[in-house]
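Before any comments, here is the structure.
Heads up, one of the protein chains got dropped from this complex, but the rest are sitting where they should.
The block that comes next holds subunit A.
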């Protein structure tokens, strides 16, 4: 088995700065700089060399928002295939959303997902627990049991659905304070648009005859949750914020001292609601694609820190669940394999963001929010070897056929983006290289 070998990464820009060699041994970074090469010379063990000339070495990415579909819809994705996609995308840790069948709302269910992740061995898979039983929004799930289980659940979410009952949300926040967990909220008041909403409410939805969610459905829930977070002293996390109004609500809440964090998806940083004119269900996602003004506000908020993290909301779907009329098709898009390229293209290559900020938003920040000590650590001797090598100069033309996911619903098909993931290292072992998984 690989992983007991030493790994010597040569010539990479470490954390986007100086070029250095990095030696990995026993799952840890053991040397950075000239000592790394010197150390290997006399060690006597097998050394696998990775030539990283022109590449940048970063802590591995952490995804706060992945849908893995197992158990229940293994035709769309499994923990194994989703982990493979994660590894190919440079992720070393992913948090698996609870809306599977059955729902992850017990300690046993959480341990089951954890064990499947360990068996796959391609990423650190951490289950997210449901806030309410069966995602029904009525009774709290066994939050403490999930936390006490081997899965040590520290993020809870009914994602896909908003915890819209104020009393339930208050109790959830109060309850998880005992173990410093966080509630990740799909902020979208379901009453404001009704059950047939399927896109952004605006001029385009009006013309297309589609029912939309107004921006206020998002911002009003964020504002309410901020008040509850202040009242309870607990942590709330806003999943996939999408609107300028939502960003403003998070900004206001942070100014007031609420313990609130927020994430944005790559697709909301790049795509707009104009794409819906084609009625192509590949662009159907919840929360929906918004107009350019919102995209601009999200980019700005990601830079100024109002938004703390990028999260993929990777949502694989079988082909036949997307091949319906737009209002009847499933919500969701793939995201794990394209996340870095999209963020790099939109934020780094454009000069909006530097490498330190990219690391903070895609690795360090999300690891801190989820309480993952082994990820998002600065690369130095003694830190866990959860790493990714990226090539900022390479272009990627997104090909759904090459995806390691079991599904093909990527909205980026055919797009050319700058910035490519080359090699992903989990616990000192290479999990993926150039889009191929290493078994």
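As a convention for this text, a residue touches a chain if its C-beta (ideal position, glycine included) is under 8 Å from a C-beta of that chain, and two chains touch if they have at least 3 such contacts; residues count from 1.
Everything below uses one rule, namely that contacts and distances are computed from a predicted model.
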{"item": "Per UniProt record, name of the chain withheld from view [\"Aspartate carbamoyltransferase\", \"ABC transporter permease\", \"CRISPR system Cms protein Csm4\" or \"histidine kinase\"]", "value": "\"Aspartate carbamoyltransferase\""}
{"item": "Option from A:206, A:233 or A:393 whose C-beta touches the chain left out", "value": "A:206"}
{"item": "Residue of A:49, A:231, A:256 or A:277 touching the missing chain in the full complex", "value": "A:277"}
{"item": "Residue ranges of subunit A at the interface with the undisplayed chain", "value": "194, 201-212, 214, 277-281, 320-321, 323-328"}
